[in-house]
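Notes follow once the structure below has been shown.
In this view, the complex is presented without one of its protein chains, the others remaining in place.
The letters A and B name the chains in turn, as written, and every chain counts its residues from 1.
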Amino acid sequence: MSAASTAYSVGEASPRVKWIAGILVIAYALVALIPLVWIFLTGFKSPPDSIAYPPEVLFTPTLEGYVNLFTTRSRQTPEYINSLGPPQSWYDALVRERNMVITGPSRFIDRYQNSVIIGFGSTFLAVFLGTLAAYGFSRFKVPLKDDLMFFILSTRMMPPIAVAIPIFLMYRQLGLSDTALGLILLYTAVNLSLSVWLLKGFIDEIPREYEEAALVDGYTRLQAFVKVVLPQMRAGIAATAIFCLIFSWNEYAFALLLTSGEAQTAPPFIPLIIGEGGLDWPAVAAGTTLFLLPVVIFTVLLRNQLLRGITFGAVRK
Amino acid sequence: MAVGTIDRIAERAARITPFGAANRMRGLSDRAIAWIFIMPSILILLAINIFPLLWTVYLSFTNYRANQPGRPVQWIGTANYERILSSGDIWGYLQVTAHFVVWTMLIQVALGLGLALLINRGFKTSSFWTTVILIPMMLSPAVVGTFWTYLYQPQTGIFSYIIDVFANVGAVDMIGSIHLAPWAIVIVDTWMWTPYIMLLCLAGLRSIPAYLYEAAEIDRANGLQKFWYVTLPRVLPFLMLAVLFRGIENFKMFDMVVELTSGGPGSATELASINLKREAFESWRTGYSSAYAVILFVTVFGLGNIYVKALNRVKS
Partner (left out) sequence: MRAWKTAIAACAIAMCGSASAAYAQDKTITLCWAAWDPANALVELSKEFTAKSGIKMKFEFVPWTNFADRMLNELNSRGKLCDLMIGDSQWIGGGAVYGHYVKLNDFFAKENISMDDFLPATVYAYSTWPKGSKNYYALPAMGDAVGWVYRKDWFARPEIQAEFKKKYNRDLAPPKNWTELKEIGEFFQGREIDGKKVYGAAIYTERGSEGITMGATDAMYPFGFTYEKTPGKYDMEGAVNSPDAVAGLEFYKSLYKCCTPPGHSDAYMTEDLDAYKSGQTALQMNFFAFFPGIAKDPNVGGEKSGYFANPPQKVEGSTLGGQGISVVAYSDKKAEALEYIKWFAQPDVQAKWWKLGGFSCHVKVAGAPDFPKSTPFAGEFLKAMGSVKDFWQEPTYAELLQAMQKRVHDYVVADKGTAKEALDALIKDWTATFKDDGKL
């Protein structure tokens, strides 16, 4: 690049410009991080610390929020608590300091587990079916191909609440309300449009010559697909899977309307984490932290695939 | 490729092929394979997207109520539509929605484009900070809405505290005041989704070949001119795409706002989707809310199409 030699060329910014740009970007990033850091810290506060004014940056960390997140408790008189004998565990002791006794585990683990099952189940289906369909659209002459592709895309334009009305009626009839299977199917359908479009883009990039060579070598079409195309798509599949997973993990409206207990996922549940007779912000923060953490880790570890998927998907469309 | 590897892959493929044996498909024509590959997806979309949509359209012409099993379903023509279109309340919710969509887009475009231009300067560690900036958009909107209610608490929240420290205005009741609440939801959405606009702008910036700038250099263009004549035309299609996607999403916005303000105070943040949810799943006016849903869908679709036409003009 010859222009790079002059200081004010655009190809390479001057050190001072870079420096200022860096400061501004980092400042934005730090401000954007405050809410997340604050929630993380709140998870380790005691309930009184969490509503102190001015807000406390320095505090004595406690696991009360996490204990409250995983248990249900009830308030008792000190006499009753003394009659119970010594606490059985550190969390028992922690709870008793607030005149409470643990009455059982909370529903958080169940909801979290539902999120995992439904998230991975629907991601698997969406990517599996999406890969097949994308290959079909990319490599074969399909009648009305453009219309079908547009049809697939347009299914994403509907407000979830609008779709939820007939889905609710349908699931009620089929007995799919409040089942993991119902949500898996629904999320699969929602993710399919994205997955077909993204994956078709990735397959289009793979030269047809590879497969044709394989076909000449005596492979069947299916063998060529499995042995030649699939291995080349690994990055594309990974990127697509992350998107599907994040959508299913985060989805709220359908989960709110179509599940009530057995199959409820974490997003509609987290707002409901409140302590006995009062808002328990540390427990909410603890639940939020545990729920967001996997996504944050995912984002940092798989940033390259993510970036590729976001820009690629948008530009393709 | 070693033959052994191929066999192993084939074996594995056979195991994950749902119809059992790949062998059975060995002799299939391309045409058959194409249909076998495409049909499951089309069927699922038909069953879970298109059939429900048609059902919604049908229901929108009836007085059906999902919570009243015994009640006869009557065809009432366009009565639901007339009732919605003549309702002043619903017009108000659409205005609230428009305020939300327009302002989130304006602010996010300004911030996102600015950030992209800065990041594109390529300072050290820029890729790390880009990743950090991305985090909010990966999070669950409902959970984000929940914890922002905590940050917004007028007496104990950090948001109010920081504003007070800098502006000395006392406790700021972001979600309790009818004047501030519409901005409270704009702020949270901006926090979440500016990275998305930024990312697409960045993709646009990186698609600009260096020789264009070199040519501008030769023409002695100054920085602003370069931005206006070289950068912007190339970035605009990307930017407009980003706005299209986010605009549609924000028009449909439900989860974040419902957890943050539940439409209040009064109806200051009652977005169309929130109101639709009340009508459909709290009042159970199924026919009426189906018509409501159709109207919203047609609006998104119509606005989207107009926008895409404009986008194509920009592109060419």
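The rule is simple: a residue touches a chain if its C-beta (ideal position, glycine included) is under 8 Å from a C-beta of that chain, and two chains touch if they have at least 3 such contacts.
Just so it is clear, the model here is predicted, and its values are computed rather than measured.
Interface note for the absent chain: among B:T125, B:S207 or B:S283, the touching residue is B:S283. The chain omitted from view is touched by exactly one of A:W19, A:F120 or A:F140, namely A:F120.
Contact with the undisplayed chain is limited, among B:T78, B:Q95 or B:Q155, to B:Q155. If you put the missing chain back, the residues of chain B touching it would be 12, 16, 63, 66-70, 89, 153-155, 171, 173, 175-178, 261-268, 278, 281-285. The omitted chain makes contact with chain A at the following residues, 51, 72-77, 98-99, 103-104, 116-118, 120-121, 123-125, 128, 168, 171-172, 177-181, 184, 238, 241, 257-258, 260-263, 271-272, 274, 276-279.
Note that only the chains that are shown with their structure count from here on.
Residues 1, 3, 6, 9-13, 17-19, 21-22, 24-26, 28-29, 32-36, 38-39, 42, 50-55, 128-130, 132-133, 135-137, 139-142, 148, 151-152, 154-155, 157-170, 172, 185-186, 188-189, 192-193, 196, 220-223, 226-227, 230-231, 246, 249-253, 257, 266-268, 270-271, 281, 284-285, 288, 291-292, 295-296, 298-300, 303, 306-307, 310-311, 314-315, 317 of chain A touch chain B in their complex. Across the interface of their complex, chain A is touched by residues 1, 6, 9-10, 13, 16, 22, 25-28, 30-31, 33-38, 40-42, 44-45, 47-53, 55-56, 59, 66, 111, 115, 118-119, 121-127, 129-136, 138-143, 145-148, 150-151, 153, 155-158, 161, 191, 196, 199-200, 202-203, 210, 213-214, 217, 226, 238, 241-242, 245, 248, 251-252, 254-255, 259, 273, 276-277, 280-281, 286, 289-290, 293-294, 296-297, 300-301, 304 of chain B.
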